[in-house]
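Part of the complex only, each chain left as placed.
To keep things simple, chains are lettered A and B as they appear, and every chain counts its residues starting from 1.
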Amino acid sequence: MPARNIAVLVGSLRREAFSLRVANALKRLQPPTLNLEIVEIGQLPFYNQDDEEPPPPPWVDFRNRIRASDAVIFVTPEYNRSMPAALKNALDVGSRPYGKSAWEGKPCGIISTSPGAIGGFGAHHHLRQSLVFLDMPAMQQPEMYIGGVDKLVDAEGNVLNDRTKALFEKFLDKFCTWIERNMRAA
Amino acid sequence: MPARNIAVLVGSLRREAFSLRVANALKRLQPPTLNLEIVEIGQLPFYNQDDEEPPPPPWVDFRNRIRASDAVIFVTPEYNRSMPAALKNALDVGSRPYGKSAWEGKPCGIISTSPGAIGGFGAHHHLRQSLVFLDMPAMQQPEMYIGGVDKLVDAEGNVLNDRTKALFEKFLDKFCTWIERNMRAA
């Protein structure tokens, strides 16, 4: 079986984003059955239905990238107790035009991160509410609220303690099972 | 007493947005004690902390517009069961730099709109969760989930039935009381 193509969306646009570190850590830890690739979202113009005919090339490219993936992992910080706008915009761009959502049926996993204690719980569950509408089977456990993230992963994506490493490995292991169960037949 | 300056944020960027119609309807119905002005949000680059020094001019202008207002009204559709990205981005841009949020202490009202029956409930309450963090006293009632909005207000902001007009007038009337109670002393 070839490795599954996993689109990884990182909610923060900062060059040194902690969520990017976590995404890189997952890439380092991925099993041979998964092929994680980060899909950029910062270049996408705000979704506006008026601009659909024809759509801006970055929208088209992004939609194609998502369609070509087997499943999705979201790694995101929390801004003001909700998702960053760039991540929400990626959801909106990928969901259109009406009836042609790129997201439909893609199984997914959700990780929220924060240097603080709460671990991005607010962003995490706002994202999950959108995933219901987008019809993306969302893995429930292990819940990934990664608090104190600045001390857990370094800039190269090395996980700095064994407990966090074990959690990330458990997440990836369960994710493999989840996506095999819930991917739609092509 | 001079009229209070109310910044109105419209969540949709569409030229013919229903939320824009509702914002215009509120302007037509506003009492002499309120001066509603729509503040544009579509021109704001995505928030990215890396870009703060110096901040892009549209961020600076927007923050100044919010600071100069006495209170805020949000009128927004729902995209994928949450806020549109453009509105979330406006919240994020206005909230920074850290410790200098333009939103702090501004009383506010929230209106969600939809052509469908649910009236944007999901976007409405996600927005409210952010307003807690932003320390904006949020009026609770009347709850404004404006479903079937396409049939309620025309393109010029005329309200098409008496019941909706009465609801909008009640909202504005209660809003006057709310902001007088909860505006901070200058």
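In this text, a contact is a pair of C-beta atoms (placed from the backbone, for glycine too) under 8 Å apart; a residue touches a chain by one contact, two chains touch by 3 or more.
This one's a predicted model, so the numbers in the text were calculated from it and none came from an experiment.
Taking the whole complex of the structure file rather than the 2 chains in place, the copy count of the single sequence reaches 4.
Criterion: only the chains that are shown with their structure count from here on.
Centre-to-centre spacing of chain A and chain B amounts to 29 Å, using the average Cα coordinate of each chain. Across the interface of their complex, chain B is touched by residues 12-15, 42, 46-50, 79-86, 88-89, 91-92, 95, 122, 126, 129-130, 132-134 of chain A.
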